[in-house]
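Notes to accompany the following structure.
The complex is shown incomplete by one protein chain, all other protein chains being positioned as in the whole.
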């Protein structure tokens, strides 16, 4: 789960990480009031769940209230990578002497949280990582001890040189680690972490992602969720026991198992088609799931054909077939459907499906070819 | 540092451990109002920093408001092990089906926190430990993982038998461990932890001690400190860099180093005297410390003689002698004083002290004998 | 021969009285797996399918000598169950539970290492040594004994491919579903090493997917350390970046973890990558023929 910058700033503040003052605004008049109240140079920042806001023109410096109003007018309502900007953050534009990067992320290889820090702040860290990896300090944190003070200080000292500044930065690192672990984050970035000419160390921009599997124990984080339309669909599907992700193609897929679902999408493409979605109905033969899944698939106007791909393991194909038959009694559609059944009791299942008149096949590739053919009619 | 039962209950509540309702009362009329508001059987409990309140008559059950008033009158103002009862807790007297014990304590041998639990609750756990040690479950907690859920459940299941009750108790154990670590406690006891006939599990009485060395990072705990008169003296001495504990004897001791101070007390007793205190002035030859220490010693009316015992290590005895001379210029007393100097530059120190006219010796035993002799004049 | 589990494996089932635990205990027992104990707190003394139930793993291990555990408890309690097994001295733990928070797994990892406990999963279908022991939720009838080692990050796709192998007469030594989570126990290289050292295994099929760089590491390991042929398949070539494909681990982040990168790594290591599952048996046949020349 992702959150907005203004939400990340709030979490930082709650954990004692110094962040410049800011006000969230939904309208231009709110922007005007905020800029007037702050009474100094501000930065107006689009709040959308997408990276690269600066390049897209979603972040503007404003020296006067008038500038801020102009920026607010430009940014509110603009489109950034498919997201419409509905709110902006009007933030104190602090003076910057130097910009740094610090981030925490779960690392699959060391099976730990790693701290990444760089004196090259303010730019995309992925670019730094690709072009000058030696400029990134990486450090694996032992989960049993957490980020120790001396470790945070060592990294901070390497970045800041001066011990007083390093102690300020180290304190931010340890707080960031604490909030990372306590909120079940999967990413926590401060970019840039800035040093001001007054020798303050501040978090200017923040990005946080969270572990969906841990949201059950993170009510405060869950309350921050602001899903977009696609995500609302995904969440709704999830609540029905389905994993669904919308894509741009025209062949809807309904598959049992995530790996098989991915392989199904791949195969459609391999044979020249284009998948409309990822959809995993899991291990159940419950007709309701099939009905829910079909409703989601057919709700996508781009879908020209549906490929159902079931491999019976513990679940028997004849049970799945029965579920499908029940579902297809309720769902009325003219979108063509091809069904592939394989594995446990596949023959019995295919036999049962004859009554539906649906084209049935027993291999994935056949199903994909057939679905593509049907989608082109 | 110790706290009262009502304070321990508050900490328990803050961490989600179920505790019966209660009201702290300083007067009989407050007791009456509390009992009336509760409108059920209550227990009136003396709040003093001493064990064995029940045996001393400091805990009384009251079925009616009148009973509560009577109990309040009896308990408020009573003396328990030298403590005057200034406040009582009026607490909901829940029905008890069975009483248990659970406690956490720092263990020197395993260098860890140990959980102790017993189905023999409501009595002094030390008695159970002595008479039927097999009835206490002891469990060393790995500080790197904390008390794990399955460990708490195992212990709880052994005590309660039933898994539903065990889960309730296990949740209390893990909360108790969390608060223990987070507050830098050195002891946290729930005794009794009770099972009600309605299958609730509640903490009826609580005891907590805290690590003095950690109070600097425990402002909430420090704010709970309610020292008695002796402790006020100890705290005041501490703030002057002295470790002081009042005892019942008549020979005041002033020593550098805790071990040597204890050995000095022991030696006084060995030769038939009785020490009036433990007093460690630490490693400094600062005259102010000597003045402060002498003021504390002579503030005790029981003190009939003073034994100053200094072993010069890093600190040179001649420096200490100079400090003593300065101090003795300011302090005017007719209590006899004997000074022992040994170690680095002892000869020079003793020479300097000649001007004071104080009896000086170079061994501990001589000093002790002399002090005892002086105390008997 | 086989890796990790065989006839002598003594299995304890954690969460044996739950719906899934009970169901799969029956299936595993039916397959012939040597299940010696179950654990369900508060139900000591009961039995499931004739298997004695204990209050905790330590008691089960003490009474039965169990050396392997399978975990069916719900995700919020899974990490605790893994630690319980590890601290009770169980040598191999298979965690089926799906949806375990990543931080839980991160915290568990160093303790397992200290105790020398091997973990498979969480969020995995388990493993099978055909004809000897089924420890997991895999459908027994698609497997048959043979000389192919099999490792996969996904469930149903495993069944799809194993079914193809069996139909094409490629039996298996051991098949392991390592699970789809970003932080998991044994991973590709851990198992490749074991297959390399298992005399009965003649070739290995590896089913990867998008996300992380375990496949790239596997490719490097194969190039540097393996003598036995390996054939691979990667799912998720059409998955868009930033979207989680069902598995918590199947996500392309920051432009890495793509199928292209993984396929390139395998190709560089001389490992043929199937375009679709149906190609795998033929690729395997060719590779093994090459070797026997």
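Every chain is named by a letter (A, B and C) in the order it is written, and numbering of its residues begins at 1.
What we mean here is this: contacts are C-beta pairs under 8 Å (C-beta built on N, C-alpha and C of every residue); 3 or more make two chains touch, one makes a residue touch a chain.
Worth saying up front: this structure is predicted, and the values here are computed from it rather than measured.
Chemist: Which displayed chains does the hidden chain touch?
Modeler: A, B
Chemist: Write down which of B:10, B:74 or B:112 is the residue touching the left-out chain.
Modeler: Counting the whole complex, the residue in contact with the absent chain is B:112.
Chemist: With the full complex in mind, choose from A:163, A:232 or A:330 the residue touching the hidden chain.
Modeler: Here the residue in touch with the unshown chain is A:163.
Chemist: Among B:22, B:118, B:256 or B:360, which residue is in touch with the absent chain?
Modeler: B:256
Chemist: Since one chain isn't shown, list which residues of subunit A touch it in the complete complex.
Modeler: On the side of subunit A, residues 144-145, 148-150, 153-154, 157, 162-164, 166 touch the unshown chain.
Chemist: Extract the touching residues of subunit B with respect to the undisplayed chain.
Modeler: 106, 108-109, 111-113, 126, 129, 142-144, 181, 184, 186, 211-214, 216-217, 243, 245, 247, 255-263, 265-270, 275, 278, 280, 311-314, 342-344, 363-365
Operating definition for what follows: only the chains that are shown with their structure count from here on.
Chemist: Could you see whether A-C or B-C has the larger number of C-beta contact pairs?
Modeler: Between B-C and A-C, contacts are more numerous in A-C.
Chemist: Counting only Cα atoms for the centres, state how far subunit A is from subunit B in Å.
Modeler: Once rounded, the distance between the two centres reads 54 Å.
Chemist: Any idea how many Å lie between the Cα centroids of subunit A and subunit C?
Modeler: 27
Chemist: What are the residues of subunit C that contact at least two other chains?
Modeler: Touching at least two other chains: 107, 111.
Chemist: Residues of subunit A touching 2+ other chains?
Modeler: 144
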